[in-house]
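Here is the structure we will look at.
Removed: one protein chain of the complex. Kept in place: all other protein chains.
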């Protein structure tokens, strides 16, 4: 039987990127002056104006490709973002998946002390933490055992995978632009600079924060304007 | 412990619909004559022409809303269709899921006798069928037991669900138009009238065939033209 | 020569519609309780919650088809809305266009007293109004004369139309859903209930206000929540 790995984090790596704050300014400026480079001193002001007045299209002339390794329950939320997002994910039909499963760290809040509609989380007791980790690991291991047993009987990947839990890791290539990334961050991070309320699940926020870091580095002026304008996509 | 149900099929029901072949013809005809009703005798010819020459937009002025109950591994493939598709799916964060799991019928081909890249399926032996059903049911039941145990310890839905397998049923509302439905059928059915090759998984084809039936009834002329033009979305 | 008509307004008529506030609530509720009808007394609260927390997808399970007759410069702005919008427009290649042109009413503000980037309009003097109307009518008439002359020489529609001004009317079928309509209204109306600033051109706002009226009638609860939450699409 394959050795099983338990992981407590997500992976997001930048594969390729195009564009930056200058590309935003250039695209915005074609409105006014055709194909001339914007005055460098005016880029910040221009981007702030675009963000504030919700001119979103100049933020689309760029691209990021990421490689991500996340549990299936995270990728399911992620792929609900349709506009300006492209995905290619590891197939459970064409290949045998990897024996890697998500088990939260001890400091991941485990208990919902709010309601279903308005969840508020608090850390579990040490007993709850231990029991959660133990039950997840056991359940994942049992499912993996059945998966391999079915494959061993000649059953097709696509049938055998039915037993695999949504806590198993999957891998994907993802491509998005600055506008779609800002829309994603708006919903998948909880941040005091935001003017709206969002309730991202902890694990997709882990992925979103990694994307945010890369985005902030590539588009520093846009990122600042995004934060200063309520973290809402223009 | 909740009683567990094993199901071997998918549910797709029509909730609401707008438009039909006439709406296709009307939209196409605004090109030529503005807001006049098309000659009824010419609708078939017009729709055939649109399909053949890949004028896709007239097939978008309509809508279907479906309620679907399918396993998670089916909904994962379904939601990869981004353009012209809207989804709202039962949340494993806000609610406890239902104890309903997918176990294939005896006649569902179980064994891949092709390659990974080009799977070809054949029925399994009676032993393989029995073992598959038994292993799936046992694995599902074990996972459900751990899920309820975690919830019983006060662990949040969104954490406990990590153990649930992709064979569990989920529910969703789905809205699409005739054009996006034809694109979906092109990839999610295998059909000898098609000019291209597709390899849909059996279970999403079950859902696609239910959609196809509803679509054929609401858009009989469009559906006929679709089949006669190689089952490719215009 | 064809008689020329000068119009000072736009036409937007509802052709077909599907769904309403109940469809929003139902789609939202599948998250929690599967396929059960929502409690009628709770629909308003539920829709407010969706709007406030930016859960946009439940507003997509519906559709409106409109017939619109507007000048080309309006349709050019309109068709920049890509997501959740479908268009079929009268073709200047396949048909001869109609001799209908837009001339603003006397009360349409004509003079920009702001800057290019932040236009603020004031009414023109009576001389400016008269001169504008006269110049537009003469210029339109001259262009139409050349258009017909070219067609009369056997020149193809698609070449002859090059001389037609963007003030000529065109016709189209348009389909959108409540979410895409709210995004359109956010940018194409200027409204004191909005929390952001928008600068729609007067003529597309004429069209947007007609859409808004139809939308408000079909989705009264959603429309109220939209206004109370800053007229931003969720």
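By written order: A, B and C. Residues from 1 in each chain.
Note that a residue touches a chain if its C-beta (ideal position, glycine included) is under 8 Å from a C-beta of that chain, and two chains touch if they have at least 3 such contacts.
Predicted model, so just to flag it, every value in this text is computed and none were measured.
Visitor: Pick from C:19, C:58 or C:167: which residue touches the chain that isn't shown?
Guide: Going through C:19, C:58 or C:167 one by one, C:167 is the residue touching the chain not shown.
Visitor: List every residue of chain B that touches the chain not included in the displayed model.
Guide: 32, 49, 52-54, 57, 80, 83, 116-117, 186-187, 196-199, 232
Visitor: Since one chain has been left out of the picture, which residues of chain A touch it in the full complex?
Guide: The list for chain A reads 15-19, 23, 26-28, 30-35, 57-58, 60-63, 65, 67, 69, 86-91, 94-95, 98, 171-173, 175, 177.
Visitor: Pick out the residues on chain C that sit against the missing chain.
Guide: 71-73, 76, 79-80, 82-83, 85, 87, 92-95, 102, 104, 108-112, 116-117, 119, 121, 124, 128, 131-132, 135-136, 138-140, 142-143, 146, 149-150, 153-159, 161-167, 201-202
Please note the rule applied: only the chains that are shown with their structure count from here on.
Visitor: Under the over-half criterion for shared residue numbers, do copies chain A and chain C use the same patch or different patches to meet?
Guide: same
Visitor: State, to the nearest whole Å, the distance from the C-alpha centre of chain B to the C-alpha centre of chain C.
Guide: 34
Visitor: Where the centres are mean C-alpha positions, what is the separation of chain A from chain B, in Å?
Guide: 25
Visitor: Could you state the distance in Å from the CA-based centre of chain A to that of chain C?
Guide: 35
Visitor: Please list all residues of chain A that touch 2 or more other chains.
Guide: Residues 80, 83, 116-117.
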